[in-house]
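Missing here is one protein chain; the remaining ones are kept as they sit in the complex.
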Amino acid sequence: GGGGDDSNDSSGQSGGTLRVYNSEPAFLTPSGGDDEPSIYVLRQLYRGLVKYNAETSAVEMDLAESIESDDQKVWTIKLKSGYTFDNGEPVNADAFIRSWNFAAYAPNTQNNGYFMKRIAGIKDVSPEGEGAEPTAKELSGLKKVDDLTFTVELEAPFSGFPTTVGYVGFFPMAQACVDDIKACSEKPIGNGPYKMDGSWQHNVAINLVRSDTWKGEPGKPDRIEYKIFADVDAGYAAFQAGELDVMFTLPPARYKEAKATYGDRMYEQPGDSFTYVGMPLYQDDFKDKRIRQALSLSIDRQSIIDAVFDGRFTPATGFVAPTFEGAREGVCKYCTKDVEKAKQLLAEAGGWPAGKKLTLWANAGAGHDQWLQAVGDQIKEALGIDYELKVNLQFPEYLETADKKNFTGPYRLGWGPDYPFMETYLYPLYGTGAGSNNSGYTNEAFDNLLKEGDSADSIEAAIPSYQKAEDILGEDLPVIPMWFNKVGAVYSENVDQFVWNAVSDADYGATSLKQN
Amino acid sequence: MSDVVLETRDLVKHFPLTRGIVFKKQYGAVQAVDGVNLQLRRGETLGIVGESGCGKSTLARMLVGLETPTSGDLFVQGRNMSKVGAEERRRGRRNIQLVMQDPYTSLNPRMTVGDIIGEPFEVHPDVVPKGKRRAKVQELLDLVGLNPDHINRYPHQFSGGQRQRIGIARALALNPEIILCDEPVSALDVSIQAQVINLLEKLQAELGLSYIFIAHDLSVVRHIADRVAVMYLGKIIEIGTEDEIYDKPTHPYTQALLSAVPVPDPKLRGQRDQIVLTGDVPSPANPPSGCRFRTRCWKAQDICAEQEPLLVVRDKSDHPSACHFAEVRDVVHATE
Amino acid sequence: MSDLTSAGSAVGGAPVGGDGPTTEPSAGGKERSTSLWADARRQLLRDPIFVIAFLYIVVVGSMAAFPKLWTSQDPRACSTDRSRVSPSWEHPFGTDILGCDYYSHAIYGARPSMVIAVMATSGIVIFGGLLGLLAGYYGGWVDTIISRLMDIVLSLPFLLGAIVFLTVIKRQNIWTIALVLFALAWPTIARIIRGSVISSKDLDYVHAAKAVGARNSRLMFRHILPNAIAPMLVYATIVLGAFVAAEATLTFLGVGLQAPAQSWGTMISVHQVYFLEDPWLLLFPCGLLVGTVLSFILMGDALRDALDPKFR
Amino acid sequence: MSTDVNVKMDALAGVDPNALPLQVKNLHVEFRTRNGIAHAVNGVSFDLRAGETRAILGESGCGKSVTAQAIMGILDTPPGFITGGEILYRGVDLLKLPESERRKVRANRIAMIFQDALSALNPVFTVGFQLAELFRKHRGMSRKDAKARAIELLDLVKIPAASQRVNDYPHQFSGGMRQRVMIAMALALDPEVLIADEPTTALDVTVQAQIMALLAELQRERNMGLVLITHDMGVVADVADQISVMYAGRVIEEAGVNDIYASPAHPYTKGLLESIPRLDLKGHELSAIKGLPPMLTNIPPGCAFNPRCRYAQEVCRQDPAPPLYQVSPSRTAACHFWKEVKGDE
Partner (left out) sequence: MGRYVIRRLLQFIPTVLGTMFLLHYMTSLAIQFSGNPARALFGDRTPPPALLQAITERLGYDNPCLDQRGNPCFGLFLDRLQNIFLHFDFGVNLRQREVTELVADAIPFTLKLLVIAIVFEAVVGIAAGVLAGLRGGSFLDYTVKISTVFVISVPIFVLGLVVREFVGVKLGNVLRGQDWIPDLISVGVFTPGFKADYPFASLIIPGMVLGAVSLATTARLTRTSIMENIRADYVRTAKAKGLTNKRVIGVHTLRNSLIPVITFLGVDIGAAMGGAVVTETIFNVPGIGRLVTMSARTGESSVVIGVVTMLVLVVLIANLLVDLMYAVLDPRIRYE
C-alpha cells in the first residue's frame, strides 16, 4: 500500500458523498457478517491482512508485512506496525487471534466461525458430534509470537491459505468489540479507512465518514451513504430517480433497458458466482455418467440466458469462474448443446425409464423456476423425457433436503468462492465427504489431486493439480455447470471513476466522484 | 267449570337486565307481565286492552308458548302446560293459535301462500295426510274469503287485509279451539279493518272458536269482545263483561282510557267528560310501589303507595277492579 | 245492507279482495308464480351492466372449464428461442419469456384462478354461513365461542395471515391457497349471516312458524336462512372477485401458485418486471384479471340492487 | 313575552295580508318510478282560513302526505314532480318562488309536524340543538339566546324540567314527549299555518288526548290555521272545522264537520263512517267497504271509487271523473249520485 500523499496531488479526485445501493446487512462485525450487504460495509470499516488487486485478483499484503510457511501447514504472519482501531486499541497479533478465536468458538454463534475450519484445534472449540460441548475456548493453532507476529497452524497443509485471509471473517477485532459484540455491530469499532457516522439506521441507511485513525491509503469519497432497500427493483427505481450513485447489481429483467439507458455508465465484467444443476448420484437413475452427459448435452445454455436473463450470464464450460487464475474454457465437453450425441449417449446408457418423469428441484421464491422450466423444456424436446418441477420448498427445507441427500432428481444450487483460489470451487463441492458435496460424488483420483495441490509449495505450483482434478469433473459431471454470472453495475453521472474489484466486488472507497 | 278452555294463574314474565361478560350479574328485570290471572271460556271472546308496553304481547306470547313464563301456571283444557313433557306441550300448543299484528312481517316473503298455510301440516304430519294437504289449504283459503286459485302466489302480491286473512287461515289450519289475536287490525285501514273483524266474527260463529283479542283500539274491542280485561304495567287492573267495563268502569285508569277515545260524532264535541292524564307510563323495569297507576292517578292517596290493591270486587263496583277506591263512573255516555 | 258488502263470495259475508294492487294484469288462466328471486332475475336481465358482466364471467368460466374450446395450442410447448415475441397472428398474445404461446397460457391460466376463487368462496359460504347461522340462532355460549373464533381470525390482517399460513404450509397449490383464503375469510361471511340471522330470528313470521310448533331446524333452514341469504350472495359475488385478485397478489409476494402451474397471477408476477419493455406481457393477464374482478363486483352490485326491497 | 324575536326578518314580496293564509288550487303531483307513473295527487284544492282547522281525511296511500309535502316544498324530486296547480300563501304562489325565497316561508310562515316523531327528529343532535337551530338560522340569534328560547318552547309544550331536558337526545324521550318537541319546533317561529301529518297515529289514546288538547290550545292562542291530516274519524269529529275527504289523490267530498257526519254525500265517506266500530254503538255488524283502494299507477277510468261502490252505474265507469257537485253553498261532493247517497239513510 502506498502512503497518503497521492490523493493530494490529483485534486478533484477526493471528496464528496457517494450514495450506494445496499440491502440490510446481517451483522456489522468481522466475525458475524457473512452476507453480501454486510461485507460491502465491513470492507470499508475494517481492513485485514491482505487485499486483492482490483484487476488481477492477486493477493497483496495490506496490514500484514508477510505471510509465510515452509510446509503449507504452519504459517507465520508478521504485521505492519502503527495501525489502530477507531477507539485507539492497537491492531496487533492479539487483535487477529482474538477475532479468529471469537468467531470459531461455537457458543458465540458467529456465522464466520465456519471459515476457521482449517485452523488446528477447531474440533475443540466447535465440536462436530450431536450435542457435544466445546472443550476449549481458543484455537490451539493460533500462537502469538510477539506483538506483531503470530503463527497459524492448520489441520492439514493448504497452499492457498494466504488468499483466504483477505475475507472479512479474518479481519481483526478490538477487545471492546468482543466485549460487547452487539454494540459493536450497531456502532462498529473498525480499523479501516472509514468509520460509521451516527449509528446503524436499520433498514434505512448506513452512513460512513472518513476515519482519522486510518494510516493507510485514504478512501476517495468523504462520505459513503448506503441506502438500504429490501427489493432490488425498488433500488433500481431509486437509481433511476437519481437517488443513488452506484447500484452494484441490477434487477434481472431490467438489464437490457439499463444497458440502453446507461450504456456508458454501466460496468460489466464476468463474475464468479457459479450456477449448476446438481445430480443426485445417490439415485439409481443418475449413477451412469452417460445419462448425466446426455442431460447436459440437451441444454442450450445461451438460449436460456438470452431468454430469461437478457444475456446477462456467461455459459459455463468449466467448473471454475473464468476470472480465476487457472480457469480454462471447455473443460466440460458436454456443456454445449448436441442433441444427436445426447440421444446416442442416452441410448448407450440404456435409455430413461419409460414414463418416468424427471423431477427438477429448486427452492421457492427466488425465481429459479423460470429457467429450470426452460431446462426441462429443452430436455423434453431433445430426449423426450417429460419433467415436473418441485419448486415449493423454502430455502431452509431445501437445504436440509440437500444435506440429507433426499433429492429425487436434478437440483439447482449455486456456489460463490470464499477466496480467490481455484480450490474454492473444487473441494467443498466435490471432495469426498466435503460440506457442500450435495451430489454425493466421490472419486479417489480427484481427492488425491486436490491433496497434491493443497500441499504444493506455492499458489502457482498448486494450479496444475487442481486443473487435472477439474478435468475429471468435466468427464464425470457430478453437477451440470450452467453459467457464471456477469457483473452488471450502473453508476450515476456524479461518479468519476468506478472501481470494481474482481474478488471483493464494488470498491466504494476507491470510487471517485466528480467535483464541481 | 268444564267450559274453561284456558286459564292462567299468577303468570309472570320478567326479562332480566344483566351486565358482565363471563359471570352475568342480574341487576334488575323488566316486569313485562307480573301476576296475571285469566280464564277463557269456550266460544267467548276475551278482549285485552292497555297502553303500549303494558305487556299485552308478552302475555300473548306466553299463552302460545313463544315465551316461557318466569313463574305461574298455564292450563290448557285443564292440563298444566308447565308440568307436561315437551312433546305433549307441542301437541297442546296446537290448540292455541296466533294471529299477529303486522300482516306485512308475519308472512315469510319467500314462501307461497300454500306453503305458509300448509306449514302447520308439515310440522304436525298427523293432522292431514300428505295427499290431501293441498286441498285442505285451498279449503282454508276459501274459508277466509280468498281465491283458492291464488295458492301459488307470494305474500307481496296481496294487500294488507288479504295478508291478514292468510294469517288467519294459517292459524285455523290445525283446527284450534283458541285463537289469540294480537292487534290483528291495528295495521289496517278502517275500511279494511271492518272486513277482517267481520271475518273473525263469522269464523267464531261457524267454528265455535274462543278468542283472546288484544287491541289498543277500545272501540274495536268493545265491538268484538264478550269480556274485557284492562292491563296497566304488566297487571290486569280491571276485568269484566264488555258492558261492565265500558258502561260502568270503576278503575280510574279505565275511566281515563275510555274518556280519551275520540267519538266520531261532532255533536258530542266538548260535551264529553274527558279525563286528560298527565305524565307518562312509568318504566316496567322500575314500577312504582303499591298501586302502579298511582303516579298518574288523581285519586291517589298514601295507601296507594303502600298497599297494592287486589283485583277483587269492591263495594261500589260489581266486577273485579284493582283500585282501593273503585267507583263506577260513566264516561262514554257522560252527558247525553 | 249485507248483500251489498259481500261480493258474491262462496262463503258469503266476507268479501273477496278482488285483484290486489300488486297483481299483474289479469292475463286470466294460469297463475305465474313470481317470487322475489324471479323478480330479481327479470330486473337483472334488464340491466345492461349485469348482462355484460355476466357474459364476461361465462366466457371466463368456459375458459376455465373447457380451455380446449378456446385454443388448440399446447401452453407447454415452449422454446426459449422465441422468447418474448410480440403479438402476431400466430401468437395473438405473443409469447412469454420461455417462449410459450401467451394466449394459450392465458386460457389455461383461467382455471387455477377461477377454481381457487370458486372453491374458497363456496367454502366460506357453506362453513361461514353455517357457523354464522348457529351463532346467530342459538346465541349464548355457542355465539360466544364462534364470535371469539371469528375475532381471532379477523384480527389477523388478511395478507399477513395468508403469508404466514402459506409459508408454513409450503405446499402452494390451488388446494392450499384456496384453503388459506377460506380459512381467513370465513368469519366475514359468518358475521354477515350472524347479523342477518339475529335481525331476522325475531321477525314475526319466524315467531308465527314457531307458534305452529316448528322445530329449530325448520326455523333455521326454511325461514331464517333463505332470508339471510341475499346479503351473503351479494358478498359472495364480490368475494369471488377479490379472491381472483388475492391469488395474484399472493403469487406476487412469492407465496402463491408456483411454476409450472399457470394462473393469471403467475403470469402477472413473472412478467411484471417487463412491463416497460413488453407491456403486453402484463396487459393481457391483467386485463383478463381486472375484467373478471370487475365483472364479479358489478354483478354483486346489480344483485344487491335487484334484491333490495327498497328498489322495488 | 319575547314577541320581539318573532318579528319576521325576511319580508316576502307580494304578500297580501288580507288574503287567505293558505289556498291550494288544483294541485297535481306524480311520482315517476320504475313501475310507471304514480298519480299521487290529482287536483287537490282547498282553502284555509286563519284560526280554522281543516282536516284532510283518507285512507293510507291516498296522497295526504304528498299534498302536505308539496305545500312545504320538501317533496323528493325526483321521483316526485308537481305537474300542475297553485299553492298560495296570502296570495303568493309558492310554486313560482325561487328556492331561496321559498325557504323563508318554511317554518316561518308554514310549519309542519310529522307522523313519526322519533324518525323525524335527528337522532344524533340534542333536542335543544335542533330547536335552537331555528332561531340561529332564521333569526340570527346567538347560541345562548337560542338555547334560552328553546327552553322556553319546551316549557310551552309542557315538558317537565325543560332546562335539563334540553340537552337530551330524542331517543331519551317518550313517544308523547317527542311529538311535543315536534310541535315546539313547528311553532317556534310563530307560523300562520301549521300542517300536522297524522300527529297522533303512533300514540296511545291517552297520550293522543294530551297532544290534541295541547295543539288546540296553542292554535287558539295564536289564531293559527291548522291542516290536520289523519284517518281517524274520531279525532276529526273532535277538532276539525272543515273536512276534505281524499280518495286516490283527489278530494271527493268537502264540507263542514257537522254536515259530513250527519249526512255524507259521497258513498266513500258514507262507507268509511259505517265501517268504524263505535264505542257507543255496540252490536250491529260492521258494514265494510268491499275491495281495495286502486293502485295510483293504474287508476280506473271514471270515478276512482267505482269498483267498490254500491251506487256505481255505467256513467261512473266512464271518463271524465265526476266533478265536484255543489251539494249546498258550503259543501261539494264528487259523485254523480250525491243526492241518492245523501238521502239514503
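Going by the order they are written in, the chains are A, B, C and D; count residues from 1 in each one.
What we mean here is this: a residue touches a chain if its C-beta (ideal position, glycine included) is under 8 Å from a C-beta of that chain, and two chains touch if they have at least 3 such contacts.
Quick caveat: nothing in here was measured; it's all calculated off a predicted structure.
Asks: Consider the whole complex, including the chain that is not shown, and state which of A:Asp403, A:Asp457 or A:Glu475 touches that chain.
Replies: Answering carefully, the residue with contact to the hidden chain is A:Asp403.
Asks: Which of these, D:Val29, D:Ala70, D:Leu88 or D:Leu121, touches the one chain of the complex that we don't see?
Replies: Considering all chains, including the one not shown, the answer is D:Leu121.
Asks: Of the residues A:Thr17, A:Thr84, A:Asn111 or A:Thr213, which one touches the chain left out of the display?
Replies: Considering the complete complex, A:Asn111 is the one touching the chain left out.
Asks: If I consider the whole complex, including the chain that's not displayed, which of C:Gly123, C:Gly241 or C:Pro260 touches that chain?
Replies: C:Gly241
Asks: Since one chain has been left out of the picture, which residues of chain A touch it in the full complex?
Replies: Listed in rising order, the touching residues are 26-27, 34, 106-111, 113-114, 117, 122, 126-132, 134, 182, 201-205, 227-231, 233-235, 237-238, 240-243, 365, 393-397, 399-400, 403, 413-416, 428, 435-436.
Asks: Mind pulling the chain D residues that touch the left-out chain?
Replies: Against the left-out chain, chain D lists 69, 72-74, 76, 99, 103-108, 111-112, 114, 116, 119-125, 133-134, 137-138, 169, 171, 182, 185.
Asks: Touching the absent chain: which residues on chain C qualify?
Replies: Residue positions of chain C that touch the missing chain: 148-149, 151-152, 154-161, 163-165, 167-168, 170, 241, 245, 248-249, 252-255, 268-269, 272, 275-276, 282, 286, 289-290, 293-294, 297-298, 301.
Here is the rule we go by: only the chains that are shown with their structure count from here on.
Asks: Averaging only over C-alpha atoms, locate the centres of chain A and chain C and give their separation in whole Å.
Replies: 51
Asks: Determine the centre-to-centre distance between chain A and chain D, using the mean Cα coordinates as centres, and give it in whole Å.
Replies: From the centre of chain A to the centre of chain D is 91 Å.
Asks: Specify, in ascending order, the residues of chain B that touch 2 or more different other chains.
Replies: 159, 161, 195, 198 - these are the residues of chain B that touch more than one other chain.
Asks: Where does chain D touch two or more other chains at once, residue-wise?
Replies: 285, 287-290, 292-293
Asks: Which of the residues in chain A end up touching chain C in this complex?
Replies: 233, 251-254, 256-257, 300, 303-304, 306-308, 364-365, 369-370, 373-374, 377-378, 381, 388-389, 391-394, 397
Asks: Can you check the complex and tell me which residues of chain C touch chain B?
Replies: So the residues of chain C in touch with chain B come to 9-11, 13-17, 20-23, 31, 33-36, 203-205, 207-215, 218, 222-223, 226-227.
Asks: Flag every residue of chain C that touches chain A in the complex, lowest number first.
Replies: It comes out as residues 76, 78-81, 83-84, 97-99, 167, 170-173, 254-255, 258-260, 270, 273-274, 276-277.
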